[in-house]
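Below is one structure. I have some questions about it.
With one protein chain removed, the remaining protein chains of the complex are shown where they sit.
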Amino acid sequence: MNNSFRGRDIISMRALSRGDILKILDTARAMEKLVKIRSMSKILSDKVVATLFLEPSTRTRLSFEAAALRLGARVITVSEPASSSVAKGETLTDTVRVIEGYADCIVMRQPVKGGAACAADACKIPIINAGDGAGEHPTQALLDLYTLHAELGHLDNVKITIAGDLKYGRTVHSLAYALFPFNPTFIFCAPDELQMPDEICGDLSAKGIKYTKTANLSDALATDVIYMTRIQRERFPDQSSYDRLKGSFVLSRAIIEKHNPDILVLHPLPRVDEILPDVDQLAGAAYFRQAHNGMFVRMALLKLVIKG
Amino acid sequence: MNNSFRGRDIISMRALSRGDILKILDTARAMEKLVKIRSMSKILSDKVVATLFLEPSTRTRLSFEAAALRLGARVITVSEPASSSVAKGETLTDTVRVIEGYADCIVMRQPVKGGAACAADACKIPIINAGDGAGEHPTQALLDLYTLHAELGHLDNVKITIAGDLKYGRTVHSLAYALFPFNPTFIFCAPDELQMPDEICGDLSAKGIKYTKTANLSDALATDVIYMTRIQRERFPDQSSYDRLKGSFVLSRAIIEKHNPDILVLHPLPRVDEILPDVDQLAGAAYFRQAHNGMFVRMALLKLVIKG
Partner (left out) sequence: MNNSFRGRDIISMRALSRGDILKILDTARAMEKLVKIRSMSKILSDKVVATLFLEPSTRTRLSFEAAALRLGARVITVSEPASSSVAKGETLTDTVRVIEGYADCIVMRQPVKGGAACAADACKIPIINAGDGAGEHPTQALLDLYTLHAELGHLDNVKITIAGDLKYGRTVHSLAYALFPFNPTFIFCAPDELQMPDEICGDLSAKGIKYTKTANLSDALATDVIYMTRIQRERFPDQSSYDRLKGSFVLSRAIIEKHNPDILVLHPLPRVDEILPDVDQLAGAAYFRQAHNGMFVRMALLKLVIKG
């Protein structure tokens, strides 16, 4: 078990052991307590964090920046692809080799799968992957784990439904791998066209992790947790098949109260209409708490990779 | 008189009593003194302020951010609509429910009238409305009051001309209401097509506040103050009527010196050509001082709603 995080890049959930994950979640709990008590710390008060968002993502960027600032760090930011040197034809590796002279850590979102890993190879300071196209989004998976632990009291042996677009959803792929060390049981709930890829199902089987597939949302509520994601119009060849399928993947207060009123409801946000507003008032509707947890997990990661 | 501001939203001038306004202006004067003496304070050094500008506004955003920073707060910002989750179809209330996990106050500009009030209802932390479409822009009105007081030495019984686009101008509507508690006398100077709406004139009459209307700028200079605003081309059906009218609403040094050389000249900025550059050197040309006052008023508001 390697718990020495100082200088490490955070690129993929697959590079994090059970011990790594538990260390990150422990540190995130300490950060949550710190924010509750003192609001702000000086742990990174001599550090500069660069947030390099070559694809926009308000939520993720703001939570990283709030995390850095609450640790006392200063922040430099690129929030728009249009303003970046990459737009002038510079390679991503050149960009990070320049920024490593200004900052102590780079948080990076960009559209190319594997881009964060390339950048990390080129760069002496730690890189945190905040989304690399169809690749991974490990800090989302870690805040999902943090939320599961906070809401359920444990991470082991969770029965969890993952619903929505399981084929293209980077977030749900990262979450599936993130749960590997904790012996989950999955229900994958999606239209056939958008089911979990065979590659990931094969990895699950190889590890002996149980899963079932369904296209019926009511059946999928017989778990501890439902993790909803959005089904995007552009995944479908025509509007009518989109409309038909989308309607089957909408979570309402009525369906929850009928099938499993105690279920915990998570969502990576932003939601559009796949969770109706009447769900928000349920005790199990944890998606805003989940978003807030992102700041604590990102504080933990910044502290760990910069200071150890 | 309710002077307990901690946790309050600042959405509309109509929700602020005379006592509230005087408290804000007093606090702003203390802030101006603080900046003159020490440049920076630690009043909000454990706080994070989010500036959420879903419509761009350099001036307002920078003055809020400078205000927050000079109080020792940290700032997270969305300065472009394109980068926001709202662009992905998220509702404004979902957006602020997420950001309330990261920040201690949200300063918000967005294009929908009433949007700031909706956001405030959904959100536990204070919201300051920095412009909600055709609705209000209360911090502009407060800095206008601050400037009137600073330049004239008092706020009561001011004779003030408001000129330009009075029909669509959010700023002048807020200013009219802001002056309600101070017994002003108004001259509304605009082309007929762009005169002050009947609704507001009715509210003035109901309060016993005197006003007259004119389309003649020379006549309108017989007051203590002229508050100029821009007439926008897009308000007119054709270029020729725009050109004709615009020319009648241009303030020059010559016209001021002829009709009222001592008049105080205000403008919410940015100006285009409705105040000629030769006016800038007049003692009464206070529009840049007015812009600078914005920072002190916004420091006061941030302090009051976050700390009381």
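We call the chains A and B, going by the order they appear; numbering starts again at 1 in every chain.
The rule is simple: a residue touches a chain if its C-beta (ideal position, glycine included) is under 8 Å from a C-beta of that chain, and two chains touch if they have at least 3 such contacts.
Just so it is clear, the structure is predicted and the values come from calculations on it, not from any experiment.
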Residue, one of B:A30, B:V112, B:L269 or B:L282, that touches the chain absent here: B:L269
Omitted-chain contact residue, chosen from A:I11, A:L34 or A:V78: A:V78
Sole contact to the chain not displayed, among A:A67, A:A103 or A:A291: A:A103
Interface with the undisplayed chain - residues on chain B: 38-40, 53, 56-59, 61-63, 65-66, 69-70, 79-80, 269-272, 288, 291-292, 294-295
Sites on chain A contacted by the missing partner chain, in the whole complex: 45-48, 50, 74-76, 78-80, 82-85, 87-90, 94-95, 97-104
